[in-house]
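Take a look at the structure below.
One protein chain is absent from this view; the other protein chains keep their places.
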Amino acid sequence: MTLSKDVYQSFEDIVGSNNISDDPALLDSYRYHLAHTAIHLGPYYRVYTPRGAAVLLPGSVEEVQAIVRLCNKHKLRVKPSSTFWSAWGYPLEDNTIQLDMRRMDRILEIDEKNMYAVVEPHVIGAILQAEAMKVGLNTHIHGPGSSCSCLASATALAGFGPDSMYMGQHSENLLGAEWVMPDGEILRVGAAGSGLDWYTCDGPGPSLKGLVRGGQGTFGGLGVFTKCALKLYPWPGPANFPVEGKPPAYKVKLPDNIRGYTLAFSTWKGWADCCYMIWEAGIGYVAHRQYSMFGRDLKGAMVKILSDHTKTLSDIEEMLKDPEIQEFTKEMHRDFQIVVAGMTPRDIEWQDKVLDKILEATGGWKVKGMLESDLYNWSLLYMLRLGHKNLNLVYAGGYDGCFGIGGTPDFGTSAPNEGEPERVEQATEFKKEWEKKGNIVAAGGDGMMGGIGGFGGGGHAMWENFTHFDPHDKESTEGTLEFFGATSEFGKQKGWGPGMEKMNDYARWTDGRTTPKEIREKLLSGGGVAFRYQRKFKEAFDPNSLGDGYYRTLD
Amino acid sequence: MALEDYKADMERCSQCSYCKWIPLDQVKSWRFAKGCPSIAYSNFLSYSARGRFAVALSLLNKQSTYTDRVVDVIYKCTTCGSCDVSDKICRYNLEPLEMIQELKIRAVEDGQVLPQHTAVIEHLKKENNMMMAPAAERGDWAKGLDVKNITEKSTEVVFHAGCRFSYDKDLQEKTRTAVTLLKNAGVDIGIMGKEESCCGGRAYDMGYKDDFVKAAEKTTTAWKAAGVKTVVTSCADCFHAFSRLYPPLGENFEVLHTVQYLDRLIKEGKIKFSKTVPMRITYHDPCHLGRRGEPYVPWDGKEKKIMNQIVVYEPTKPRYNGAWGVYDPPRDILKSIPGVELVEMERIKEYAWCCGSGGGSREAYPDFSNWTATERIEEAKATGAEALVSACGWCERNFLDAISTAGEKMQVLDITDLVKQAI
Partner (left out) sequence: MAVKEELAKIVSSGNIYDTPETLEAFSRDLSFVKPIKPRFVVKPVSTEEVQSLVNWANQTQTPLVPVSSGPPRFRGDTIPSVPGAVVVDLSGMKKILRIDVRNKVAMIEPGVTYTELQPELAKEGLRLITPLVPRASKSVVASLLEREPTTAPRFQWASLDPLRCTEIIWGDGQKLVTGDAAMFSSFEEAWKRKQAPASPTGPGQADFYRFVSGAQGSMGIVTWASVKCDVLPSAHKLLFVPAEKLDDLLGFTYQVLRYRFADELLILNKFELASILGGGTDNIRALMQELPPYVVLVGIVGRTMLPEERVEYQEKDIRDIAQRFGLQLVPAVPGTSGIGVLKTLLSTSKEPYWRLAYKGGYQDIFFLTTLDKTPDFLRTMNSVAEANGYPTSDIGVYVQPLHQGSSCHCEFLLPYDNENPKEAAKMKQLYTAASKELLKQGAFYSRPYGIWANMAFNRDAQTTNTLRKLKGIFDPNNVMNPGKLCF
């Protein structure tokens, strides 16, 4: 539906003529191809999200409020997004006003003493980190990487990442939020609502942070967040990364109090034990099973390629024949990456000593190949800046994660019944069989990437099995979809709980639009009480239903 | 290749946004994190590489047609290649810059042209230059210069002045300086004077492929006739045209930018410095010398898949990702000049911010072009430098104009200026 001239004019009066468009081709650049990343519902070949009614670029909370009020008046849906990297940020229905939050990109404050920052929606992780580093601080960067909006991660999405063990996940880090609610009122959560600084999200009374987000945020389906305050963390390194090297193989040499390792273990139990022990000891700054996303069989070759600017994917086959790389790859079967950062020389020495003791106790070791200087420096920069997360899609442009076995480290690394392989190995074998069909990259079954920690202080591990395919290739895309269907069935049979491969199909269906009610209700029935309460939140705060089905509700 | 040949890329675009920023590893501040001037200025997603992939696909799929907005999206791009570098941090099978160029070429073929561009191209056809100036005056910069003309005497090394350096009165002296430096260092060099014609590179970047080819033919015919083997130029646009756009046409000359030649001569001891130039300067990497100035590697192959679905090429495709651009020679020159203190901006080398003049932007979108240049001036000022030094006439002109508009005081110099001062 095209907006009427009058309605268009009303919006233009708010944001100015340069900041609104309903040009069809421009609107098509605000559609998401559903054969892509982290949509966890497809992939669907050549299916796109609906075309918006118009795109607006608001520049202030006042403009956002005016827009939302106008949407209420005309019963138009509204869908904000900051960086537009994921189907969550796109409309479910026609007749939706899309808000591109790009112009609201300021870091409003970094309170160095009390270690928090106040940011607008389009501040991405890399930028906040760079500015924080200047004053000896750092920000949590969530899993999809530093190209993503800090505010979106904290208010709208999930917010876990490789550094969560030390720097929390964004649900914990959110100290305040400014929220244009769907009814057009502005809520400032926490102390900021009382006209004070942004140091706490709690109070007065019950904490309204609980309404902003839970395990996940609102996915842009309930109002528009225009500011938030995020806790920052100490950074005992230089004021900026002294990056060397040629693209893409950037590397950094950091002072000796910041060290990065790939740890490997001879058993999965040892792997899990190590997680518990590093949490208990309180060591480590970043910890993640990162490079496994390339696949168990390919990760050795891939890290070599990525850290060498003369190499490309064409070198993979040759490299896989190299006995040294084969050995290196095999060594990293059960691995994860860790960065330890000491605030003082004594601190780093103690941490590294403890790490060695833990490795001794758990049958683990520091992978020698990753200590070689180029790889070491490449990996250190990678893990700290997390600026290469588009590598999720390196092979052919399509990736999604399945299984998503999550919970305690013991859950994924243990066998459900005696005599069986561990869950991660079962998931590996299952995927390997499907790799044989040719539709997904033959990566060795185990493409399981995930955080060591999950949230501050540790407690969870995550096993998102990366699956790579070609979104331009119908067979590949549809074959991947079939695989994900089979994965869901496999998980159900095994009683492992829902996998993440289809976790958004309650919101968006195979045609790219809102999931039909009866299907949605079936899919959400497991969360009955919670989603019924969310229905009531929606009725209370979104009386004209401006938000979309990504906000889970049950009647 | 045609625009349709990039449909795979359009569908394989990850929609990750990296194309808008400099490589994320290199981000040092909020102020200077952006890489793509087009989206930084215009804000809508369509103005990024990711956006242009989507717009192109929409047009190809006939979901939309050319509108003023679409034309604006297509042409408001300096073809600086920043998106290409950033995309290729993570992707080995995506060519956003090539696609953008094909999109422009298609728009021109479809008659979707800008009057400002049309005027320039019409002039190019008639007068062999992009400066709306008479062909007859092209050689005026060399009046009184003791240098042979290759149309009269065969010479292996030709100095190609380029349109901007030939006609721009503020820059002509730098052209003379370059030739003089090379000649005095013993290089047997010639020029074409008023017989020189445009390299065609800017026409290509505007989408006028046929006019580029014609200009290239004209130029290379003259060179061949003169026995030229090596081409030297101070203009980054020309450097890029000769080294990257000409070889696919079957033309293979040794191509050097002046800075490469000077660097060589300095290292060989054929240029010696006897004076001090006490100056704090910063260096701007021209896009067409830097990330777009990588050596051409011939390739004629096709896509294939390995490990089921990994997209690679047979034979292995050369990867243009900015790693091999000309970054060190200019810096080596500057560091070797006594007294010069080189302070780097935050965005340099393959992730340098564009000057704003390329891709037809200066001609058709002066506000955008000026804004882009002003951003760079701000970045230069942030280093505390007295002068912004570069190695391209188009960059230097755009900076001069921006400084003048803003009433700034920063000097704009060519590398050859400093070399001359130090000799």
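A and B label the chains in the order they appear, each numbered from 1.
Please note the rule applied: contacts are C-beta pairs under 8 Å (C-beta built on N, C-alpha and C of every residue); 3 or more make two chains touch, one makes a residue touch a chain.
Every value quoted in this text rests on a predicted model; they were computed, and no experiment measured them.
Put simply, the hidden chain is in touch with A once you look at the whole complex.
Interface note for the absent chain: among A:R102, A:H122 or A:K209, the touching residue is A:K209.
One chain is missing from the display, and on chain A it is touched by residues 111, 113-116, 136, 168, 171-172, 175, 185-189, 191, 193-197, 199-211, 213-219, 222, 231, 233-234, 276-277, 280-282, 343-344, 346-347, 349-350, 353-354, 357-358, 407-408, 410-411, 414, 416, 454-457, 459-460, 497, 527, 529-531, 533-534, 536-537, 540-541, 551-552.
Throughout what follows, only the chains that are shown with their structure count from here on.
Put simply, chain B touches chain A in their complex at residues 7-8, 11-18, 21, 23-30, 33, 43-46, 50-52, 54-55, 57-59, 63-65, 67, 69-70, 73, 85, 88-94, 305-313, 316-317, 319, 321-324, 350-351. Here chain A touches chain B in the complex through residues 18-19, 21, 23-26, 28-33, 35-37, 46, 55, 57, 83-85, 100, 102-103, 105-107, 123-124, 126-127, 129-131, 134, 145-147, 240-241, 243, 246-248, 250, 252, 298, 309, 312-317, 381, 385-398, 435, 438-443, 468-473, 476, going by the rule given at the top.
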